[in-house]
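This is the structure I want to talk about, given as structure tokens.
Complex shown without one protein chain; remaining protein chains in place.
Per-chain residue numbering starts at 1, and chain names A, B and C are given in the order in which the chains are listed.
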Amino acid sequence: MAKSKFEYVRDFEADDTCLPNCWVVTRLDGRNFHRFAEQHGFSKPNDDRALHLMTKCAQTVMQELEDIVMAYGQSDEYSFVFKKKSNWFKRRASKFMTHVVSQFASSYVFYWKDYFKDQPLLYPPGFDGRVVLYPSNQNLKDYLSWRQADCHINNLYNTVFWMLVQRSGLTPVQAQDRLQGTLAGDKNEILFSEFNINYNNEPLLYRKGTVLIWQKVNEVTTKRIKLPKETEEKEVEVTRTRTKAVPLHCDIIGDQFWEEYPEILADS
Amino acid sequence: MAKSKFEYVRDFEADDTCLPNCWVVTRLDGRNFHRFAEQHGFSKPNDDRALHLMTKCAQTVMQELEDIVMAYGQSDEYSFVFKKKSNWFKRRASKFMTHVVSQFASSYVFYWKDYFKDQPLLYPPGFDGRVVLYPSNQNLKDYLSWRQADCHINNLYNTVFWMLVQRSGLTPVQAQDRLQGTLAGDKNEILFSEFNINYNNEPLLYRKGTVLIWQKVNEVTTKRIKLPKETEEKEVEVTRTRTKAVPLHCDIIGDQFWEEYPEILADS
Amino acid sequence: MAKSKFEYVRDFEADDTCLPNCWVVTRLDGRNFHRFAEQHGFSKPNDDRALHLMTKCAQTVMQELEDIVMAYGQSDEYSFVFKKKSNWFKRRASKFMTHVVSQFASSYVFYWKDYFKDQPLLYPPGFDGRVVLYPSNQNLKDYLSWRQADCHINNLYNTVFWMLVQRSGLTPVQAQDRLQGTLAGDKNEILFSEFNINYNNEPLLYRKGTVLIWQKVNEVTTKRIKLPKETEEKEVEVTRTRTKAVPLHCDIIGDQFWEEYPEILADS
Partner (left out) sequence: MAKSKFEYVRDFEADDTCLPNCWVVTRLDGRNFHRFAEQHGFSKPNDDRALHLMTKCAQTVMQELEDIVMAYGQSDEYSFVFKKKSNWFKRRASKFMTHVVSQFASSYVFYWKDYFKDQPLLYPPGFDGRVVLYPSNQNLKDYLSWRQADCHINNLYNTVFWMLVQRSGLTPVQAQDRLQGTLAGDKNEILFSEFNINYNNEPLLYRKGTVLIWQKVNEVTTKRIKLPKETEEKEVEVTRTRTKAVPLHCDIIGDQFWEEYPEILADS
């Protein structure tokens, strides 16, 4: 059986190398997650279980794949930033995006029960992804700011919307009509005057989303050992320093975050 | 918070529309599946549970996504053929490949226990994917032939290799040395003379891989109903005709398959 | 001086290989040719000198470059069809388009005086170009039909427009208003009833544009030779068969052209 006769078909594979010296951002979004959230009883406007599961998956992606310097997630989306100099899989865009989404998707099912306990997963969810290149640090920061601003806008809207539905008994259509054309200030005012909610006291997780950065952490584990001259085992605590993808829920639009963690953009 | 100030970053997203009127093939491969197979005790050279799980995932992909006319799988890879005229997600390559790999990956974990029973899944596996375009029917058939020829070559090699290791007690290195430079005929001869195995009697699943095509099938389900004038429920059989992705283990290199299923290439 | 230190910049060159087994069409257009035509006194609606110069340049492109099977031109544009199997410069799109436009542009200036005689060329003109891939023969024929239909539509419009301006003394704006919303039949009627012109008798060059295809032609040249036993030279005619890019002005939308010249699409 002549293998070589068919191998010419490999020439049809197009090269999709990412331009060097650019930040490579891979963003993924849940497919039809509106329906998925309903069928799995997600609480509204935010479901802590779902948000923490998303972050667990993102941590797995960062730990399993190479060269990711940070990630940012909100709602059913997550963005991963590969370092400018990354040469992982020769910078092929298809490799970046398929490894990220497949690792994320399999982790989502794998870790589901750790977060959703008695709520069974009814079917395997899908995600879509894309790769975008950002040449300068400012472009990258603006990209992340864009996503965090999106988080804020959506969360403020959703917080008021679900208050109107859940507490004031409006139908979704009525709530939508009520919010039509309102500005941020109007929405804050509704929350405060009608529901006694100061939006700024809402959890940072909801208002800012989740930033994952690499941090050294001390892990303390307990080991049972037997010393040479003793007859019985005893427990000792062992402290190990590891580098982990740690979640933060802070502002990344202003300068403070970037001044505090200059190593992220250093990309040496 | 000015969302618009940051939205310029959307202009950095490149268009990756697939050329119209070409077959769009998305192939995925397991990431580090050599290690994955070892850690999960896959039997060698072929593990039926793993092969059937792969096919279950591929069926899920075909059922969940649009416009896939057939699929072909072997070992830890699967290829999906989207129809020439598909305009799914405006033919964007990133959409084709990320939806395929993420749906496949989440299904792999979701359906794992149905096939692997007591063997727990130790960690969530990753897959990589790519998109390749084939302008003509002949190019597409040659692509699929290339993969099936690859299946044959690898399976013949692996069958002899593992016989030498498992039955003759050779170390992997010794088995590799023994097979160095042998042709297909030599390998068939070793199988026959030393292990009394006629390679052509090996299961088609191993030798030909798996083709998934859409077929109308009659599904018989049992329902419990209570008729108006009766007091007790009774069971009835309901027959429904559905279109399903059905697995075949046949040759797709010769003309016979394509003559038998002309609708695959018709793509009207 | 370390050359190697800088050579990394070559990695920034993106691969732009054209998908194999597709027709590669390169189309060029004159840049700002409306202004160019005015400044060089082109006659309206068609200038024979300009049209023939365009075709001379296209013939030069076909003769100088590789693998062009035909060309089609009208107004200030020309399309070149490279054969499906062409591997010229490894099918790199940038090579196809820059070789075509630069050869065309230099030829335009070089041959200008052969067609424009006393009208001097005032400045060097520019052209832009692009590469488009067509997977099937039908796609290619439809592309060429699109250009020829465009030629017809524009030429019919321009013929009436300039009659109204040149013979009826309308201003360009008045002529434009007059033609606003008219169909092909209306324009034919104006030509016939007001100017006694039967559009179908207009020159094919204007109505159909120019097709360039490779044809064997006999070239007769006169040579002066001296035969061994004679003392004086004498003139003899020498006939040589050459393959040249020959202009036709025929319909290429219907089947007849393609049936008459099947070798164009044969692409063996």
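In the analysis below, contacts are C-beta pairs under 8 Å (C-beta built on N, C-alpha and C of every residue); 3 or more make two chains touch, one makes a residue touch a chain.
In this text the structure is predicted, and so the values were computed from the model without any measurement.
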Touching partners, among the displayed chains, of the absent chain: A, B, C
Residue touching the undisplayed chain, where the options are C:Asp48, C:Asp114 or C:Asp128: C:Asp128
Missing-chain contacts mapped onto subunit A: 19-22, 133, 135-136, 139
Touching residues (missing chain, whole complex) on subunit B: 8, 11-12, 14-15, 17, 19-21
On subunit C, residues whose C-beta touches the chain left out of the figure: 1-3, 5-10, 12-14, 28, 31, 60, 64-65, 89, 93-95, 97-99, 101-111, 121, 123-134, 139, 142-143, 145-146, 149-150, 152-153, 184, 253
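Definition applied: only the chains that are shown with their structure count from here on.
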Fitted rotation between subunit A and its twin subunit C in degrees, CA, nearest 5: 180
Identifier of the chain whose CA centre is least distant from the whole-structure CA centre: B
Separation of mean Cα positions, subunit B and subunit A [Å, integer]: 30
Distance from the mean Cα position of subunit C to that of subunit A, given in whole angstrom: 55
Gap in Å, rounded to a whole number, between the CA centres of subunit C and subunit B: 49
Multi-chain contact residues (two or more partners), subunit C: 19-21
